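This report refers to the structure that appears directly beneath it.
The other protein chains are all here in position, but one chain of the complex has been omitted.
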Amino acid sequence: MENIVLHVNDVHKSFAGLHALSDIDLSIREDETHAIIGPNGAGKSTLLNVCIGRLKPDSGSVVFDGVTLTGKKPHEINQLGVARVFQTPEVFPDLTAIDNVMVPALAKRDGAFKMSLFKRLSREKDLRVEAERVLEDLGMADQMQQVASEMSRGNKRRLELAMSLIQKPRLLLLDEPTAGMARHDTNATIDLLQKIKAGGITTVIIEHDMHVVFSLADRISVLAGGRIIAQGTPDEIKDNPKVKEAYLGEEQV
Amino acid sequence: MSINDFKLDRRLLMKSGLIGGAALATPMHFIKDAHAEDFCNMPKGKSVTLGFNVPQTGAYADEGADELRAFKLAVKHLNGEGDGGMINTFKPSSLKGNGILGKKVEFVTGDTQTKSDAARASAKRMIEKDGAIMISGGSSSGVAIAVQGLCQEAGVIFMAGLTHSNDTTGKDKRANGFRHFFNTHMSGAALGPVLEKEYGKDRKAYHLTADYTWGWSQEKSMRQATESRGWKTVAAVKTPVGAGDFSQYITPVLNSGADVLILNHYGKDMVNSLTQAVQFGLRDKQVNGKNFEIVVPLFSRLMAQGAGDAIKGIFGSTNWNWSLKDAASQAFVKSFGAEYGAPPSMAAHTCYVQTLLYANACEMGGTFSPTGVVKSLEGFKFDGLGNGPTEYRAEDHQCFKDVLVVQGNEKPTSKFDLLSVVEVTPRSKVEYDAKMLGGSLGPVNAKPC
Amino acid sequence: MNQGSLFKDLMLFLVFAGVVLAAPVLLAPLGANYPDLLQKFAIFGIFAIGFNILFGLTGYLSFGHAAFLGVGSYASVWVFKLLSMNVIPAVIFSVIVSGLFAFLIGFVSLRRSGIYFSILTLAFAQMSYNLAYSVLTPITNGETGLQIRQLAPSDRAADYVLNLRDEDLRILDQAFGVVEHGIPITNLFGIKMSGYPGFYFCAVLLILAFGLSILIARSNFGMMLKAIKSNQNRLSYTGINTRPYLIAAFVISGMFAGLSGSLLAVTDPLAGAERMQWTASGEVVLMTILGGAGTLVGPVLGATLIKFFENIFSAINDNVLQGVYSFLPDGLREAAVAVSGLFVGSGWHLTLGLLFMIIVIFLPGGLMQGFELITGRFKRKAKAETPSQQSKQPAE
Partner (left out) sequence: MDAIFLQILNGLDKGGAYALIALGLTLAFGTLGVVNFAHGALFMLGAFCTVGFNKILTLEKVALDPTKMTAWGTPLEVRTPYVETWFGDFGAFLVDYSVPVSLIVVIPLMLLVGIAMERGLIRHFYKRPHADQILVTFGLAIVLQELIKHYFGANPIPQSVPEIVSGSANIGSWFGLGDSLVYPWWRLVYFGFSAVVIFSVFAFLKFTTFGMVVRAGMFDREQVSMLGINIEKRFTIVFGLAAVVAGVAGAMYTPILPPDYHIGMEFLVLSFVVVVVGGMGSLGGAVTAGFLLGILQSFSSMNEIKSILPGIDQIIIYLVAVVVLLAMPRGLMGRKGVMED
């Protein structure tokens, strides 16, 4: 049996009596790319938020690498090695691309807090080289000195990916990395994610676009009405009648 | 975007090099030639500069403006212009109407903002930049004490303007500072007999007191003066300065059994608390079979305008009032009224008098040196400046003179005619031992600055 | 472009130091070259630099920073009264005390952000002010302000505790056998801290404070603060615990405020409660925004401008104006004096208010943007970026 990195145990979450998540059990294995799919309102984002500590489950627990994440603060979860890329790109809009990447690099190296009052950031040669490399890998060599607020949405998303990658996370959570993209950009993103996958990072990806899911995922969990209705390899999922039912009329599988 | 990217071109570099060079040479230019000067800001040219430091912004701006008018008038008279005002009535006078010691009087002005820091900054500018040899003005005790301390350090003379706290010439007295204005103790001593006469011995007083040094000092003086005459103090409640709405302090008065309310407030606090107390119907009340009364220990006509009809019939004390009929007061009112179209306030009066007294002291001693001025002023007895015979007591640099008890006019004939003098309490009744208030003058500072 | 090169920073620092040290010469044409005002420029410059570390870098707008200034002043005067007139112990003690005070207030206030944080700091400062003015008079000497006094007579030493407000001890000075005549003046190992020596003392500290602010702005720590301002939420998902960074920034800027409060007492040993009033807190906010929040030099420029108006414009009276317009014929002169009189003397507030409006309308980045306009950088930059973004950046 492979190593289990993230274990979601019997998680329940409801908002004002409405069950957003019930009986969620999910195991993410090391080095796999695990996609969570489901129709709108199935509870995908809620699940992700529970995983990174943004939301507290009503019951159940989330265990990452033997550590219970439930009740932990976002920065503590990140320091354990969980990085997240948001659905709408969340970057530091006032900073340049390179600084955007330097910040998580520092967080990785120095921990959640370090009083380095007199250490000039420009003297962090090693980190800078690394940051530049990550940006170059993502095709942003020309944008390093650009301020993030002036970037296109696609570039912001790549920047955010770079911010996560530089931390070499044990677990990477991607929330709809191709939302709102044109087909051409989506394909570019798929290439990018495949590259990352080749680098060997455990990834959980939430996605609407089945093309993306089937090009990347090793395993897929299907969420509907706050429950996992199916789990398995892409091929298994393709043929699952429950999944077809859940998606009926909504999207072609 | 930050300055770090501003372009550093060669010109800028050269400039900074130049500046650096200049900086090294700088201090030399600014250390004054100490040997040529016997004391701070010794006048060397044909003129002498006085500094008038008054509130020009904030709640006391109108009072400050009136003080400034008086200062300008005094300078005019000292320089021999105008009708001479009280120079003509002042005796014994050494003033010649040709400036001070033959030097033309010039002045600089500043804004105290009624804040100690701003007042000291302004006074420092006058001393350090404009070469003022005497600072005068101000309309609160905090500011007066702060500036007095500064003048002591700098070695110039301070002639206090409107400051009523005992501390100015008590705990915080300084050798270089002088006060013509009266204080809370004198107010209490002057009001005591009048209140006894008007309202009887069997009274129960309720004090509302502004919660800072002057208020406490005023309350203490009033309690001494009234309690020694048989009055009882029901309660003494401290109110925050600038409270605005005093209703929460006034309603408890209604059922406290008190029959007199003493408002130890000044300025805007006085205007507001008095207006509101009257609105609460206190003056229409009967308590213990007597008419309920309100007393305002320190009255300023200028500020009292703000209380409108509320001041009618209310007793208080004042340093001076323009309705006085003595020759000196009349000469001053005539001169001031002709110049500005309105009678002077008591703040204006004390500032005018202080300027004249300073000039006279210089003439008497034949010098601008603080040592000489202090020597001339200490124990100086004079008359003809509107308060009758007056003495600058040597022990605490406080003027001793008669104190006016006034009452709000029931039927004012003009908007200036708010107060009428009901009693002139003689000096002997308000005098006290200099040791009573503590503090010490210390040595006169007449060092070069 | 947030990272200046080391060389540029060094040059900036040196130019700044040169300008500050040469201020007595440079400001002479403006009539602002007298010690007290120069001291005020330096002291409020430090105050604004410190405030900018919090507000400019993290975006957290404190409306109670004057409290730390006030605490610094009181702490210094107490050291003068109890220990020594030498300024070194006073300055050190003040910075420590205000740092502790800032830690307490910051620890609580930083539980909230945005306007809620601003109001919490305002509330703490106003409570400090109100209590210092009245109930705490035994420590602060209330409205009059805490002052240096003469030494208590030695035979009274037994009951000095009762009268410390009015009689001083100066234990260290006494131990070293310093003889006092009347009320002593603050000194730095014998150099009197009034007048120009006082200014140069403040100037050196201003230069050091400025250098420190460059270091902080360029440091890893500074980058975290900028990231907080930019997107605090994202930063915590990046693995950073933002709270200690914020508290550290708050305490550092509180210590700068304490230092400037201490210097106010050093150059003029009187500490009054009004220093802690909200208007004083508001003043440093205005200084920083006026100069350009988030820039290095802007806050100092803003502080200088406001203090200049307060001290120089307020002192211009009709007599002075008459002199200025003496070249005009009589009638015209009177008219010119009357019109100008509205804006100077007792009308200096009007000028200040108009200035605030004009600067913020035309120079959204504060004075520093004006400066950049003059140096021509703006135009070149504008080609690369859209003007709106350029102008928006500095003040955010």
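The first chain written gets the first letter, and so on, giving A, B and C; residue counts start at 1 in each chain.
As a working rule, a residue touches a chain if its C-beta (ideal position, glycine included) is under 8 Å from a C-beta of that chain, and two chains touch if they have at least 3 such contacts.
Given the structure is predicted, the values throughout are model-derived calculations rather than measurements.
In the entire assembly, the chain absent from the figure touches the shown chains B, C.
For the chain left out of this panel, the touching residue among C:Y34, C:F101, C:F124 or C:F221 is C:F124. Touching the missing chain, out of B:Q276, B:T350, B:S369 or B:N387, is residue B:Q276. Touching the omitted chain from chain B are residues 58-62, 65, 211, 235, 237-240, 242, 244-245, 247-249, 251-252, 254-255, 268, 271-272, 275-276, 279-281, 284, 302-303, 305-310, 322-323, 330, 333-338, 341, 343, 414. For chain C, the residues in touch with the chain missing from this view are 55, 59, 61, 108, 111-116, 119-120, 122-124, 126-127, 130-131, 133-135, 232, 278-279, 282, 285-286, 289-290, 293, 342, 347, 349-350, 352-357, 359-361, 364, 392, 395-396.
The rule we apply is simple: only the chains that are shown with their structure count from here on.
Set against the Cα centre of chain C, the chain with the most distant centre is A.
Work out the mean CA point of chain A and of chain B, and you get 73 Å between them. Centre-to-centre separation of chain A and chain C, using mean CA positions: 46 Å.
Of all residues in chain C, those touching 2 or more other chains are 1-2, 393, listed in ascending order.
Shared contact sites, meaning residues of chain B that touch two or more other chains, are absent. On the side of chain B, the complex with chain C involves touching residues 1-8, 12-13, 16-17, 19-20, 22-23, 26-27, 29-31, 56-57, 61, 64-65, 106-111, 115-118, 120-122, 124-125, 128-129, 141-142, 145-146, 149-150, 152-153, 167, 171-172, 211-214, 238, 240-241, 438-440, 442-443, 445, 449. The part of chain A that touches chain C in the complex is made up of residues 52, 73-76, 78-79, 84, 90-96, 99, 102-104, 106-108, 110-122, 124, 145, 149-150, 163, 167.
Partner chain A is touched in their complex by these residues of chain C: 1-3, 5-6, 215-216, 218-224, 226-227, 229-231, 233-242, 244-245, 248, 385, 389, 393, 396.
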